[in-house]
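To start, the structure under review is shown below, and the notes come after it.
With one protein chain removed, the remaining protein chains of the complex are shown where they sit.
A and B are the chain letters, set down in written order, and residue numbers restart from 1 in every chain.
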Amino acid sequence: MQTVNGKTQATSLRSKYRWRVVDIVIASVLGVASGVIFWAWGLAWTPLSGLLAFTPGLEGLLAGGWLFAGVLGGLVIRKPGAAIFTELVAAVVSALIGTQWGFSTLIWGLIEGLGAELVFAIFLYANWRLWGALVAGAGAGVAVGLLDTSFTSYAALELGFKLVYFFAAVVSGIVLAGLLSWLAVRGLARTGALSRFAAGRESTVAV
Amino acid sequence: MSVPSAATSGFATPVAGVRIRARDWSWRHAGRSKPAVAGLSFDIEPGERVLLLGASGAGKSTLLSGLAGVLGGDEEGEQTGELLLDGRLPVESRGRIGLVLQDPDSQVVLARVGDDVAFGCENLGVPRDETWRRVGSALAAVGLDLPLDHPSSSLSGGQKQRLALAGALAMRPGLLLLDEPTANLDPAGVTEVRDAVARALAGSTATLVVIEHRVSVWRDLVDRVIVLDPDGGILADGAPDRVLSDEGERLAAAGVWVPGFPPRRPLRLPGATAPGLELLRTAALGIGRRKNRHSAPALPPIELSVDAGLATAITGVNGAGKSTLALTLAGLLAPAAGAVEANERLSQGAGPHPHAWKSRQLLTRIGTVFQNPEHQFLAATVRAELAIGPRALGLPQGEIDGRVDGLLSRLRLEKLAGANPFTLSGGEKRRLSVATVLATAPRVLVLDEPTFGQDSRTWQELVALLAELLEAGSSVVAVTHDADFVEALADVEVRLEPRLGAGAAFLGASAAVLVR
Partner (left out) sequence: MSVVTPTIAASPIARINPVAKLLAAVLLSIALLLSIDWISAAVALSLESILLLWGGLSLRLLALRTAPLWIAAPLAGITTVLYGEDSGAVLWRLGFVSITEGSLSLGVAIALRILAIGLPGIVLFATTDPTDLADGLGQVLRLPARFVLGGLAALRLVGVLIDDWRQLAFARRARGVGDRGRIRRFGGQAFALLVIAVRRGSTLATAMEAKGFGSDIPRSWARPSPFGTREVLLIVVGAGIAAVAISVSVALGSWEFVLA
């Protein structure tokens, strides 16, 4: 009887960080689904964001919705580059569906993803617990806060409003991107959809 | 070994069939305690055509995935034994294997027909000119006569499955694996796909392994049947006639559609309930798209009535608007023209138009079962799922528990009460989606393709359940392709004919109402 199981230590370490086809496709799908959800959110809540336009700074609270994709991708795939890639795909989808930012959305997606990615990297891609997700969300919030208050129309606001925006973005990142993503991954694992991922196997009991 | 040089349609040059060898092979998914497939040993010669049968959970799909080399690596499961294709591992045989899966929508890779078929060739490093030659011959082999830049999303289910088949054929595989390719298709699509496979394999020496639970579709195409045992190993292996006569009854009991062992039908006496107790009625109802209410031509009016104790079947070709009609009758879609009117005995004070009813009012009046059960799941456990409807009505907890327990036992879901709805099998999901609708006892039940892709056992149970409901005075409206279903249950058949405009744009549907 022949078992096909002999792998050396070195190759198993490399394959731990190498992306499988299913990793790439699921990361892309999560980005795409996040883009669709954000489009639907935009449809349902345009009056709200119109209202918030007159209370600037607080718009930062909505920023977290954008950052959700990166943290989600990182938590599911658990490999280097997951947060950046997923966030980038979500940005592409939203740019295609048509937002005001067009191409800059891609730059923003890249840097927002980077914010979460750096946090995961600092944790050496080993912390997938709730607080790790929250910090990653905060990281993405910091990234978008800095970007928006430097380069977008928010850069033209007074310093006070800029600070409000920045902190609102960080809070939004922690709650909408960090907490919600972590809950979503836990829920997904329970449905059995993540059976090909470590994220799906750790919270389910062997059947 | 010499390969006969026959005229091979779909293959410009003859392709050597793959030899499969399994010795005590088993696979256990990571996270499960029992192996999905255990102790399989068999040999399949190059060029053999094999039909793989077995009860749900016998591991047929796992075997096929193993043959295709897509089961995953060490962190995804544990393999013991040996499974070799021409003496090599399946993972090393990319390009020698073609795989077609069950879901038409989730297999299309690229947005244009030609590009999607060329995808496999690109991955194998085939030079550009040769790739497009293969694309042309593969599309011809499956009978898809479409321009190469035709959008792949606007294909019908049968066309999408043929597209997937063309994509596999373009790689010139020696082994063709089909995992329930016709399960999600209407009868026309099933024939299309089957004929395409027959045409593609005519005169070729490629090996074929197909899983399907409708035996009659593939019986004439295969020369060997292997039946897997859910407890491990092989139950039967041999020529189709012999295996089907030996194991036919056991297979039929396990849910396989074996010709000669059809599922039992309920005894429905026509006209058992006095007709005429009308519940829903349409008044010049038009379904379709109306851009401009004033200038566009009038939509053909549909007149039908839904009566207590009677079953109405809505039939018609794909794209005729059957689902649109069902959703309009169910009060979920606004009528494009005319109206749906509910009789007072149904609406009981909620107003004449179901579309204007509140969500909670719909619960006890019209229940809808969707084509994809997963669209309906709201809760994390089966028990919670069943409790959602009664809870939305504000019933006391004791009453809710009573109803939930009753439904769990009636639909044989007790063992699954604590499981997550998404982890259920196809048949269990279907039963659960019907159960959730019954929890609030609506008088009218609207079902969209209830028997789609179901095995014969679930089919039997569903039909029996619906017959019971009809006896009790409810009304059933079902959109269906299934001729057996119509035969067994329907008192009225509404056949829809699409009206198409320029560029095959859907303009509306006209209906012919036939009383059986």
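Heads up, the rule we're going with is that a contact is a pair of C-beta atoms (placed from the backbone, for glycine too) under 8 Å apart; a residue touches a chain by one contact, two chains touch by 3 or more.
No experiment lies behind these values; they were computed from the predicted model shown.
**Q** Among B:C121, B:L279, B:A350 or B:L407, exactly one should touch the missing chain; which is it?
**A** Within the whole complex, the residue contacting the unshown chain is B:C121.
**Q** Which residue among A:W66, A:W128, A:F161 or A:W182 touches the omitted chain?
**A** Considering all chains, including the one not shown, the answer is A:F161.
**Q** From the list B:F377, B:F452 or B:F485, pick the residue that touches the absent chain.
**A** B:F377
**Q** List the subunit B residues touching the unshown chain?
**A** Where subunit B meets the chain not shown: residues 65, 68-70, 94-95, 97-99, 101, 103, 105-112, 115, 118-128, 131-132, 135, 151-154, 164, 167-168, 171, 327, 330, 332-333, 358-360, 362-363, 367-368, 370, 372, 374-378, 388-389, 392-393, 422, 436-437, 440.
**Q** May I ask you to list the residues on subunit A that touch the chain which is not drawn?
**A** Contacting residues on subunit A, toward the hidden partner: 19-22, 24-33, 35-37, 40-41, 44, 50, 53-54, 56, 85, 89, 92-93, 95-105, 107, 150-151, 153, 155-158, 161, 184, 187-188, 191, 193-194, 196.
As a working rule, only the chains that are shown with their structure count from here on.
**Q** Residues of subunit A touching subunit B in their complex?
**A** 1-5, 7, 12, 15, 20, 22, 187, 190-193, 195-196, 198, 200-201, 204, 206-207
**Q** Which part of subunit B faces subunit A closely enough to touch in the complex?
**A** 23-24, 29-34, 72-76, 78-82, 89, 380, 420-423
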